[in-house]
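Excluded from the complex is one protein chain; the other protein chains are retained at their positions.
When the chains are written out, they are named A and B in that same order, and each has its own residue count from 1.
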Amino acid sequence: MPDAKQETMNVKLKVKRYDPADSGGKTWWQEYEVDIHPDSTVLDSLIEVREQNDGTLAMRCACRASICGSCGMKVNGTAKLVCKTRVVDVAPNGEQLIIEPMGNQHVVKDLVISLDTFFSQIKRVEPFLQPDHVPAQGEYIASNSSMENLLTSMNCIMCGCCVSDCTVLEVDSNFIGPAALAKAWRFTEDPRDGKRDERLKTLNDEDGGMWDCTRCMKCVDVCPKGVAPMDRIMELREAAIEAGNTNTSGYRHTESFYNSVKKNGRLDETRLAIDSAGWTNLPRLLDLAPIGIAAMRKGKLPPLMPHKSEDNQKVKDLYKSVEDES
Amino acid sequence: MYEHDVLIIGGGLAGLRAAVEVTRAGADVAVISKVHPVRSHSNAAQGGINAPLTDRGDEWEGHAYDTIKGSDFLADQDAVEVMSSEAGEAVLELERMGVIFSRGDDGKLGTRAFGGQKVARTFFVGAITGSAILHVLFEQSLKLGLNVYEEWFVTKLIIEDGVCRGVVAIDLKSGEMHTIRAKAVIMAAGGAGRVFEPSTNALICTGDGLSLAYRAGVPLMDMEMIQYHPTTLARTGILMSEAARGEGAYLLNASGERFMEKTAPDYMELASRDVVSRAEQTEIDEGRGIDGNVLLDLRHLGRSYIEAKLGYLQEVSVEFLGIDMAEQPVPVQPGMHYIMGGIKTDVDGATNVPGLYAAGECANVSVHGANRLGANSLLDTVVFGRRSGVHAVEYIKGVGAHSKTEEDLASEKARLQALLDRPKGERVATIRDDMARGMTKGIGVFRDQTSMEGALENLKNVKSRMGGFSIENKGKVFNTDLMFGLELEFMIDCADAVVAGALTRKESRGAHFRTDITERDDENWLKHTLMYQDDEAETGVRVETSDVKITQWEPVKRVY
Partner (left out) sequence: MKYAFYPGCVARGGAPELYDSALAVMERLGIEHVELTKAACTGAGVLQEKNLKMGDILNVRTFAMAEQMGLPIMVLCSTCQGVMSQANHRVKKDPEYLAEVNKHLAAEGLEYKGTTSVKHLLWALIEDIGLEKLKETFTRELTGMNMAPFYGCYMVRPTDALEFKANPTRETSLEDLIEAVGGTVTDFAGKTACCGFPILFINQANSMKMVANHTGTAKDLGADAMVTPCPLCHLNLDGYQPKARKQVRGDKADLPVIHVPQLIGLAMGMSEKALGLQKHIVSTKEIVRKAEALPTRV
């Protein structure tokens, strides 16, 4: 790094270690302390550890400029790109930093996780342009705004932070994941791609597809590049519905909610539950019964004739004015 | 043992483009890379890719001339002719693969201005062009089902009877070593920025490819030509793309003057990079800088323009330095960025060792000569990556069956084990740091006999310590500690060649600017320097020269 000033900062790190060869599957914590330039990043301090204290520490890093995506890891429980995480931001009073490998992915050694999970998710969305024709000469014609629109997804550097902290992947490894869906979004939005409808349908129908996102916003929060995967997923859902994919309980749930507020100004919870299950889906309906009964016994079953908001005609009028516009 | 028709070392732009070409031709190909392909340093290229498009009224000869002039006439003109005439199709092909290039109002590819060119012919994606192209090439590699040895580190090329026949490599994840036989090997392992400190380059840019070829008997050409990029971010050394200047940013000294007026009144901030870096360094050295920096001013471009066209730069400036480019100018300084020098190849990527090709930053055709124009590197990678692939496919038709011996594997295993067994000694990082700082000091933006001899002395000292460094990590899985030791050995080779070339060339040309010999000397030095590894030579390097190929353009004085 460029010349260090005289002034230094003391950084304390507690790193989760793991070596498959040595410790028989056990992990252990190792503490380090380094003195480093006050403007340093967490990566700077880890490199200092690796270079001057402990050459056995394994981690991935390369560009140090938040463009290669190598250095994703958990800092105090949240995935971050450590090359752009300043120590003073995460340890303003010299607190010890807890450093762990990213989550939801198999650990190879120390802070190095296997990239297999991430890339197998990406591969599931067929992440390459599939045009339905090739221009006779020159380039595809496309507007600049349509290309700039894709920058959001193109900014993804495949660092894996979103996958690491996804609360659905924590309980279900079959979920295709936020990174893959954000990547898929790029192709559905690319005017040159000829497979939009198929892509939407596949991701709509698939087990672990677009409807499995629980809308917790963790991926939006941790993405270091502003890709906001969850927002992309919501857009995929809106697009899938518009394209006529109405065969999921996710769709029924959304549709029911929308209509409930239209009709009553408020949410009719009972109706929502039944609509989402599907009126003809007997097993699902029966599944709802226990909770309904329990709620009734406790005196908290929502009224079967739903409460409306006061003067809810105004809400109906509002819906009309918006629906007429589109 | 693994076998392939073609093995490509490096998964960046040049490597993946070559792989796509070879796959299309139906040959069996694999890429081997010490990092996952999307982590390759091609990612860091920001500004754009040049191409003359004739249907838009541009002519390839214009781009060729700008390139040759930019190279201070050291580029081989036949090679530049090839690159410029193929550029248009190369870029259009990338667009058809899906790169999200910026567009003009007519929906066709849009351009921005760039250094050393009066015609705007740089095609771009925001300030992330390299990343945008790399990711699309990676997508294509998935589509084609490309076989990639991910996180395998090549330690040696297998040369049998003077012919390249494969590699020995470590699978980093397991620590196991293997032989991979190939009928042709394409070296696309990138540059050697880590030989200097600071550098815009990633930690992985350790000149592996340059050294591997060098050890196999291939000369490294014009290694003294080191590009210092004019705008690297203060303190962090992060690259701030030339695109900023292409979009209209100014360079100011401490008095707020656009100092480029003094040395390049015509091209101003868009003069060639070596000219701009020297101008900046002069301002700084003569006391008109601010804490060792000059200022890059984008305020007049306006916030929304900056965010649309230069979003990544704004991100870096805000995240790393807390500076909002729409409100304040950014402190920048020259930083080591690119090596024009490299593995000598012909226009098809072939080296003097049959079966060994090279393309991308590690190669030197020469299209960049003594100074590379911005946005020509991305072009270089795809044009010569493709051509290497094409030629390799032809070449292998005449190659016989793979040999099955594993002698190189055995000797490499022993060599690496010996490194691991060394008693506790110096740390690799300390030696690298000493070497790299010495290199920057001696072979900087400005250099002279004294400084270069200083670099040589420093290098001698560093080399004397190479037998004593030790590897702390004795384990097998993901032993980066061992890898850093091997990388240091590669870096020393590159440093040797750089210093040798610098001391040999007795003139100033392009990026090689000697304050003790300031003029260009076409009569004696319109030549390439060629560095060969030679144990008989005092410094371990034997230097020869070769003539520069001139076709259409007689060398003239370079004025911006």
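Note that a contact is a pair of C-beta atoms (placed from the backbone, for glycine too) under 8 Å apart; a residue touches a chain by one contact, two chains touch by 3 or more.
These numbers come from a predicted model, not from an experiment.
In the entire assembly, the chain absent from the figure touches the shown chains A. Chain A residues in contact with the hidden partner, per the touch definition given at the top, are 77, 167-168, 170-172, 175, 211-218, 220-221, 234, 237-238, 241, 248-250, 253-255, 257-258, 260-261, 265-267, 269, 272-273, 276-277, 287, 290-291, 294-295, 298-303, 307, 309-312, 314-315, 317-319, 321-322.
Heads up, the rule we're going with is that only the chains that are shown with their structure count from here on.
With centres taken as mean Cα positions, chain B sits 35 Å from chain A. On the chain B side of its complex with chain A, the touching residues are 35-36, 38-41, 43-44, 55, 92, 95-98, 100-110, 125-126, 128, 131-132, 135-136, 139-140, 142-143, 150, 173, 198, 200, 202-204, 234-239, 308, 311-312, 315-316, 319-320, 427-430, 471-473, 475-481, 484. For chain A in complex with chain B, the touching residues are 1-2, 19-22, 39, 50-52, 54-56, 58-70, 84, 108-110, 112, 115, 122-123, 127-129, 131, 134-135, 138-144, 147-148, 150-151, 154-155, 157-158, 190, 192, 225.
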